[in-house]
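To start, the structure under review is shown below, and the notes come after it.
Note that this complex is displayed minus one protein chain, with the remaining chains in position.
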Amino acid sequence: MSFEPGFHAEEQILDEDGRVLDGETPPDLDDDVFVDMYKQMRLCRQFDKRAVSLQRQGRMGTYSTMLAHEGALVGSAFALRDDDWIVPYYRDHGATVTHGLGFEHILQYYMGHEEGSVVPEDTSVFPICITIGDQIPHATGAGMASKLRDGDDSAVVCYFGDGATSEGDFHEGLNFAGVFDTPNVFFCLNNQWAISTPIEKQTAASTLAQKASGYGFDGVRVDGMDPLAVYEVTRKALETARDAESEAPRPTLVEALLYRIGAHNTSDDPSNYRQESETEPWRERDPISRMETFLRERGLLSDERIAAIEEENTEEIESAVEIAEAYEPDPDDIFEHVFDELPDRIEEQRAAFRELHEQYGDEAFLRD
Amino acid sequence: MSFEPGFHAEEQILDEDGRVLDGETPPDLDDDVFVDMYKQMRLCRQFDKRAVSLQRQGRMGTYSTMLAHEGALVGSAFALRDDDWIVPYYRDHGATVTHGLGFEHILQYYMGHEEGSVVPEDTSVFPICITIGDQIPHATGAGMASKLRDGDDSAVVCYFGDGATSEGDFHEGLNFAGVFDTPNVFFCLNNQWAISTPIEKQTAASTLAQKASGYGFDGVRVDGMDPLAVYEVTRKALETARDAESEAPRPTLVEALLYRIGAHNTSDDPSNYRQESETEPWRERDPISRMETFLRERGLLSDERIAAIEEENTEEIESAVEIAEAYEPDPDDIFEHVFDELPDRIEEQRAAFRELHEQYGDEAFLRD
Amino acid sequence: MATTTPDPAAVDSQTLTLVQAVREGLYTEMKRDDDVLILGEDVGDNDGVFRATEGLVDEFGSDRVMDTPLAESAIIGTSIGMAVRGFRPVPELQFMGFVYPAFDQLVNHAARFRTRSRGRFTCPLTVRVPYGGGIRAPEHHSESTEAFFAHQPGLKVVVPSTPYDAKGLLASAIEDPDPVVFLEPKLIYRSFKREVPDERYTVPIGEANVLREGSDVAVFTWGAMVRPTLEAAETLAEDGIDCHVVDVRSIYPLDEETIVDAFKRTGRGVVVHEAPQTGGMAAELTSTIQEEAVLYQKAPIKRITGYDTPFPLYALEDYYLPSAARIEHGIRETVEF
Partner (left out) sequence: MATTTPDPAAVDSQTLTLVQAVREGLYTEMKRDDDVLILGEDVGDNDGVFRATEGLVDEFGSDRVMDTPLAESAIIGTSIGMAVRGFRPVPELQFMGFVYPAFDQLVNHAARFRTRSRGRFTCPLTVRVPYGGGIRAPEHHSESTEAFFAHQPGLKVVVPSTPYDAKGLLASAIEDPDPVVFLEPKLIYRSFKREVPDERYTVPIGEANVLREGSDVAVFTWGAMVRPTLEAAETLAEDGIDCHVVDVRSIYPLDEETIVDAFKRTGRGVVVHEAPQTGGMAAELTSTIQEEAVLYQKAPIKRITGYDTPFPLYALEDYYLPSAARIEHGIRETVEF
């Protein structure tokens, strides 16, 4: 009855080494799309390295890497239409960036600037949600919005972790989706850890996908380190989501089975609570290597192309770092955007703040 | 995928008329226990009538009847051991009373007195919980307490309605029960209505019992208007709950399928939202008539015995009404029991209240 | 500040109770703006447990008046999702004590979408909650915890005390681009009727209302406490004590100008509310007043409030709620200080 250790997923296309499994076919995509997926996955990994180094240098706050999640994030995001919405948390930048959000946003956010969440008007991405699970009802509501708005058949994909499935908001959000039959894909990155809590202590259910049965729609478990299988599963879920005429319910719960090979975030030390050796079998399923093998075997990738990708990615990242670090917030911004029109009290607080700031400068506020 | 109208339960012993179904055997109980069950069910129905009349006369506040729920409440409570705990809501007095709580408590509670929740020390019943679903984690915690306390193998039964299954606390409470493998029986009175919300608008799941799969333990749907089937299902669930050695998980979700034939409570008018005719098929499954038939066919019940039962019950109820109405609260009680020791501020508030009360009397406070 | 609202005597109007005026307000806003939606438990076929949404599902259909499952966090959470995407949801939570399962969504999200995204995303939401004691209701049905919401930056909080204000404040709340907690004093849902204009009008958020001019003491209150306060003021008038009574109406933002001015007239102040004393809004009013007008102060500003105890079951609720006599007594003490 409890979570079975090891790897078991219903949906998989690439084997552990990246070869197409007998009886499976890769998604029907142009060759260069496959290469783009690969490039985007590498971009995530390169970005993670850069982000961690910025954090170590004190140029950025706590950061959670996507290590081993790249296939799930990029694979799923590639299945989205431009006008589909993403309702994210904090470990899915690979998806939001693939969906059009510049990395400078992610960086600014982790550098402590709300500016990071000023998502461009043509990019359909909600702000990052830090409270675990709370974004799930938002996603259901966003799905209800699509359904209510004439001529809008956009779908809404919500990402969250395995830990989030224990929160009441997961339950309530999915139950509403079932009842209102919303165009939602609930995408669970089951990386088997919530900080130090392993999945067996998170729930006694043997899969997370089966939780969908409580809400009257389908749950599917996919190999979350197989970008092609994730793409396919998400594509189908989105098709269902959009199909208002169908008799079948429209929401889907996708459980992407993967593993948090790295630390929870830059403040976490996994050696407190697990053996490094536990990560080994999962390292061998690395989504980027598997995709690389798949592409190389099809003659779509060479060492030169990889080197070029690496360089293009580096450029993209460095330009994002530059933009992000160039941003200089005005301390006064604290008072902006609390309401459309500021009430007198906040205006007074701002005035008092300005006076003090003018009189004493930054030193009056900054601690060592 | 959605809730199927009409009657479908896995577990049933009595047919619609009260005859034992082919292949089923009644629980292994003494004859007089069967009669006691019947008596207790009638007691519930008689009590409901009296309570509604007290409410109509302005002698009591809003009240929710148990009509058609008597079999589920009494049947399940008969399976409990004295030291098992009940964590109730507001439609399960039949269970708490069967478990030893005098009806005067229920009456006092609905007459607006906290005194109603001064459960006798030897009665293992939590206070009534009004916020839907909130008592479910309490029950899980109470189950954890049994498990943690050496030599305590008491189980904890939690009652709640179909509406409660939509609350986050239902989810979190059951998930904790699965993870900590607690001695709990989660007993859902699925009467198919939450005030005006029918079960199909409550969830898209086709049964409530299947929600258990999300928590890694068993869910079972029983004919909630068949007291014998309910008894059996609860007895087995309690056995499992107590069996610390077993490999199987200990909590169980019981869905008692029944129907709220009456109004939600004395302020509700169901004709606002449903056709009276919808209740007809369910009236025919009345648990008291079915039990009566069962007993009569076994020669355990006569018209005389019924009359005697009716009279004994009336006496019990009238004595409870008398006790309850004799209770006179001291307005000063408001200040008692906020904390073990009252902080100065509350003492001051009490002093000010007393002064005013002495000076002006009750008229200074009571509105028309 | 003056409100630019129609004079009910001069326009077409009907005589309505407060809850009917809420219903009129909802109807008017839904007619005016297709993006206005209602959702909650029993708001559709059942017309709301207090009939505040009577007939609206028939008029606007179940896409705009949605009966939801029993889950307050998701009622607010999905409302947020719809609001961020451009709708103007008006969720109903049935009783004040049932707000708390949704408290996280309100304080951590509804209140913050605008700040979080520097205005890129907004959350125009009006959360309707019947509140307060006095109707012999069960546990959790009688609380008044406006202070919880007023302390959370990013939320506005209003409380009407008349049918006229109910319709007008509701219009302001629904057209407000930010989240508003709209508290309805259910004790006076049906206590009296007043003229309410048929046409649309607004009562601005952030404006208190002087109900009675007076020179001896300023009394501040809101919601269902307005009536016993006015009653006390009448009685005191007979004894020559002249109360200046202010219906605060807007709990956040407070109309500091009107409040402080009222206090300055008299140098004496009393605040009346149902909520427990400690941490209640009376503390905020007191603090605000003395910040601006300490030199005018002739007596301590008195708080006449609920006690620091959980709201009792109904048999004793009348002893808990400030009564006209208690208010009168407190005002007297303040005047005689």
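In this document, chain identifiers A, B and C correspond to the written order of the chains, with residue numbering beginning at 1 in each.
Throughout what follows, contacts are C-beta pairs under 8 Å (C-beta built on N, C-alpha and C of every residue); 3 or more make two chains touch, one makes a residue touch a chain.
In this text the structure is predicted, and so the values were computed from the model without any measurement.
**Student:** Indicate each shown chain that the hidden chain touches within the full complex.
**Tutor:** The chain that is not shown touches these displayed chains: A, B, C.
**Student:** In the complete assembly, which of B:Thr140, B:Ser213, B:Thr234 or B:Thr252 touches the absent chain?
**Tutor:** Hidden-chain contact among the options goes to B:Thr140.
**Student:** Identify the residue among A:Ala9, A:Val74 or A:Met111 that touches the chain left out of the display.
**Tutor:** Going through A:Ala9, A:Val74 or A:Met111 one by one, A:Met111 is the residue touching the chain not shown.
**Student:** Per the definition of touch given earlier, which of B:Ile323, B:Val338 or B:Ala364 contacts the omitted chain?
**Tutor:** B:Val338
**Student:** When the complex is taken as a whole, what residues of chain C touch the one chain not shown?
**Tutor:** 73, 97, 100-101, 103-104, 107-108, 111-112, 115-116, 139-140, 145, 147-148, 150-154, 252, 254, 275-276, 278-284, 286-288, 290-292, 294, 297, 299-303, 307-310, 312
**Student:** Touching the hidden chain in the full complex, which residues of chain B are there? Just list them.
**Tutor:** Touch set of chain B with respect to the missing chain: 85, 87, 114-115, 117-119, 126-127, 129, 131, 134, 136-146, 148-149, 168-169, 172-173, 175-176, 179-180, 333, 336-340, 343-345.
**Student:** Going by the touch rule given at the top, which residues of chain A touch the chain that is not shown?
**Tutor:** 61-62, 90, 109, 111-114, 130-133, 163-164, 166-169, 194-197, 201-203, 267, 272-273, 329, 331, 333-335, 338, 343, 345-346, 349-350, 353, 356-357, 360, 363-367
Here is the rule we go by: only the chains that are shown with their structure count from here on.
**Student:** Averaged over CA atoms, how far is the centre of chain B from the centre of chain C? Could you give it in whole Å?
**Tutor:** Those two chain centres are 36 Å apart.
**Student:** Give, as an integer number of Å, the spacing between the C-alpha centres of chain B and chain A.
**Tutor:** The computed centroid separation for chain A versus chain B comes out at 44 Å.
**Student:** Of all residues in chain B, which are in touch with two or more distinct other chains?
**Tutor:** Residues 166-169, 201-203 of chain B each touch two or more of the other chains.
**Student:** Check each residue of chain C and list the ones that touch at least two other chains.
**Tutor:** 68-69, 71, 73-74, 101
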